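Below is one structure, written out as structure tokens; comments come after it.
The complex appears here without one of its protein chains, the remainder shown in place.
Per-chain numbering from 1; labels A and B assigned in written order.
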Amino acid sequence: MNRLLKGPARAIGALIAGFLIFAGLLTASPASAADADPSTFAYTIAGTLQQDDTPITGVTIIASKDAEKFETKSDEFGEWTIMVPTDGIWKVELDTTTIPKEFNLANKDGAVNEADLSQTDFAAVLFKFGTDVVVKQSFTDQLLVRVFAGFNFGLMLAIAAIGITLIYGTTGLNNFAHGEMVTLGAMMMWLFYSFFQWNILVAGLVAVAAVTAFGWAQDAGIWKPLRKRRLGLNQMMIVSIGFGIVARYLILLFFAGDTKDISGAATVIQLGPIFTSDVTLVSMVISVLALLGVAYFLTRTRIGKATRAVSDNSSLAASTGIDVERIIRIVWVVAAALTGLAGVLYGLQFQGNWSMGYDILLLLFAAVTLGGLGAPLGAAVGALIIGMVVEVSTLFMPSELKYVSALLILIVILVVRPQGVLGKKQRIG
Amino acid sequence: MANDISVGKAEPGCKKIDPILVADNVTRQFGGLTAVDVKHVEIPRGKITALIGPNGAGKTTFFNLLTGFDKPNTGTWTYEGKDLAGMPSYKVARLGMIRTFQLTKALSLLTVIDNMRLGAQGQAGEGFFKAFIRPLWSANEKRITAKADELLTRFKLDAKREDYAAALSGGQRKLLEMARALMSDPKLVMLDEPMAGVNPALTQSLLEHIKDLKNNGTTVLFVEHDMHMVRNISDWVIVMAEGKIVAEGPPSQVMKDQAVIDAYLGAHADTDLGTVAINKIKVGK
Partner (left out) sequence: MDIIQILSLALNELVAPMTVGYILCAIGLAVHFGFTGLLNFGQAAFAALGAYGYGYAVLVFGWDLWGAILFGLICAMAFAALLGIPTLRLRADYLAIVTIAASQALRFTVGSSTAAPITGGSAGQSQFGESFYALNPFPEGEYNLGTVTLTNLELWMRVVAWGLVAIAALFVFALTRSPWGRVLKGIREDEDAVRALGKNVFAYKLQALVIGGSIAAFGGMVFVMSSQANEPTNWGTNFTFITWTILLLGGAATILGPIVGGMVFFALLTLIESFLEILVNAGLLPFLLIEQVAQIRFLLVGLILMLLVIFRPQGFFGNKKEMQFNG
């Protein structure tokens, strides 16, 4: 056996040969799912059917995936549960012929839904009955509401986007693992604030500190050694994709896949047509202060000026005596702190889950691209625009497509003005 | 002074008896800096012309503009009477105007011989559909391989034939790039500092090769800082400084030109440039 372990290729060869021998000995027939006892299944889909608080009884609900199908009926409380054997996305639908006449679905496509069991073992599925309550608002009011929401969202994107752009500016890395710092910020906030019930300020500070430490460790443990090895930038980008996946799924393993309620008690505040909360208003103020702080840091402090010099031309900066590696380390720490803060604020307002940061990663890239990669204050402006576009676009198109508009902007910008927006065109010759 | 290349007196922008390339009002700005500002220049056909000038004079940028690798702010130029302004670089190359780069562009992870084969033009096998039908291109492949081998021998690269270009030394890459440019039998070769970093012993044989090119009717335009080489092989010298053409003429005459000496050494020098090792004042290479 020792002999086999000499080279990886041999080991793999041996492994494959091993399969062939073992597998040749049998004809496996995995137990068909339909024969098994559903109550032993590991995954659960459940929900309650009701219209205006009246339970709907006796409706057939069918969960299906691939060739497998399981069904149940809603009970006297309108509740139903289906156990299924495997993970993945299950299609859940109501047999509309079994819905009693006095009840009606809120919209005609509403009988089909899906349960995402790819990351968890339980999924709740909601079917809407009755008339959809649409509060009629005047267009200007709606616009005001959206602009406010866009501004708020844009501010949060801005502090995370500045992190991306600082790192890109000083190291040339398109960091695809940036979203995970947002997620980590929110998850830490959940841990300290919602779970340990610490004071909100203390929890927030500790959460940001944790992400900051993560950023520092990331640079020291991965990026600095890779820079030392002179790994190409495209290669580094792929490494960051891999690292992002690892970080994302580690977060999932530790924090599970459910949505974390981080908000705590927020007081609703009405500003004209806009309903908002004290948490939102305070977080907007914090975002603005953070942005002003960054602007001050970059333009007024010695280290900030050195950072800009490194972004401009790192070899020139090095030759004027700037310690480029030190600047990069500081940039990672600052970027991680800002991004962690974005995660904390995002989580406080919109809850959080394991993939929240990844979900907005491309929006961050869009913001950074719009403002000019490597130009921190441009990124902030870009983020505000992207946030606004995402929110305001919902007035004109289905809200499920709101990220699509931002992605299209990203594509158009890159196509139309890649070097103009992103910096200098490369030299030829 | 009379000569057999220009129509009248040799002066910046003078007319040539038989020009292959004519450029007018070509300018290129980078931000506030005007890198190229050429009022009028003509390149004589079938001759070896040297383009010289201090670092940052705009020589490479001018090459880039002429070959379609960069877009000028203003200007037109014709090659063999054809208007080239706005033409994409690959079309320029197909017309027989082939350039090399100052910062060598050897295709690192292709073998030396594949680098050479890539230089040949009009290959049927480079079309997508014909690529599948080997008989359509195998004969041509043999022909260009033979030609490539001949050039490699001439450039002393035959021993490296099967190596990746990445494994070549800096000077060898320069040679490879030049040899590759010759694969297509260009009418006009534009060499950007072909001898920089090449062993002096080899330089001599390459100079002979460049002269051979001329004898076969190829026009050569090259950028060079080595004044010995310029004096040795060129029939005509064009001097650029700060984007403008400041002098033109046969080498012996230009080397004595006060404007040229000023451009290179500042206003106080009075030496004949041919005796100065210009390499010593090159910076940042």
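Before moving on, here are some points about what is shown:
As a convention for this text, a contact is a pair of C-beta atoms (placed from the backbone, for glycine too) under 8 Å apart; a residue touches a chain by one contact, two chains touch by 3 or more.
Here the structure is a predicted model, which means the values were calculated and not measured.
Screening A:Pro100, A:Gly232 or A:Gly293 for touch with the missing chain picks out A:Gly232. Remark: the omitted chain is touched by one listed residue; of B:Ile17, B:Leu33, B:Ala131 or B:Ala146 this is B:Ala131. When you scan A:Glu114, A:Asp312 or A:Glu325 for touch with the missing chain, the hit is A:Glu114. Against the chain not displayed here, chain A makes contact via residues 9, 12, 16, 18-20, 22-30, 42-43, 65-67, 87, 89, 91, 109, 112-114, 116, 118-121, 174, 226, 229, 231-235, 237-239, 241-250, 252-253, 362, 365-366, 369, 397-398, 400-401, 403-404, 407-408, 410-411, 414-415, 418, 422, 426, 428. Residues touching the missing chain, restricted to chain B, are 67, 69, 88-91, 93-94, 98-101, 105-110, 114-115, 117-119, 121, 123, 125-128, 131-132, 134, 137, 141, 164, 166-167, 177, 180-181, 183-184 (touch as defined at the top).
One rule holds for everything that comes next: only the chains that are shown with their structure count from here on.
For this pair, chain A with chain B, the centres built from the Cα atoms lie 53 Å apart.
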